[in-house]
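Omission of a single protein chain aside, the complex is shown with its protein chains in their original locations.
Now for subunit A:
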Amino acid sequence: MKVTVELSGGLELLFDKKKTHTLEFADKDEIPLRDLILYMRDNLLKERAELFVVDNTVRPGILVLINDADWELYDGIEYIVKNGDTIIFISTLHGG
């Protein structure tokens, strides 16, 4: 299966400054979002994991979108990611 992960609001800085990552899981048809987040932490994250994951979920201040909709409109971290899904992680901005 193929999943597209996008990062915005400065989160891309933790992921090699790349805003879009395509992940392939050859041996899987689906992956729980919870596992995808931990996979990202363990395999994609280049630095300071605590700026992305706290207590096995994304830290406060990050919105997670599943195909352009807030994960709260689905099952949140319990969502099962499917082939072709796009998961977006947005760090909220505060400046002005």
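Note that in this section a contact is a pair of C-beta atoms (placed from the backbone, for glycine too) under 8 Å apart; a residue touches a chain by one contact, two chains touch by 3 or more; residues count from 1.
Keep this in mind: contacts and distances are computed from a predicted model.
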item: Chain excluded from display, named as in UniProt, from "Adenylyltransferase and sulfurtransferase MOCS3 homolog", "Metaxin-2", "Putative transcription factor bHLH family" or "Queuine tRNA-ribosyltransferase accessory subunit 2"; value: "Adenylyltransferase and sulfurtransferase MOCS3 homolog"
item: For subunit A, the residues touching the chain missing from this view; value: 8-10, 13, 19, 47, 50-51, 54, 59-61, 63, 65, 68-70, 72-73, 88, 90-96
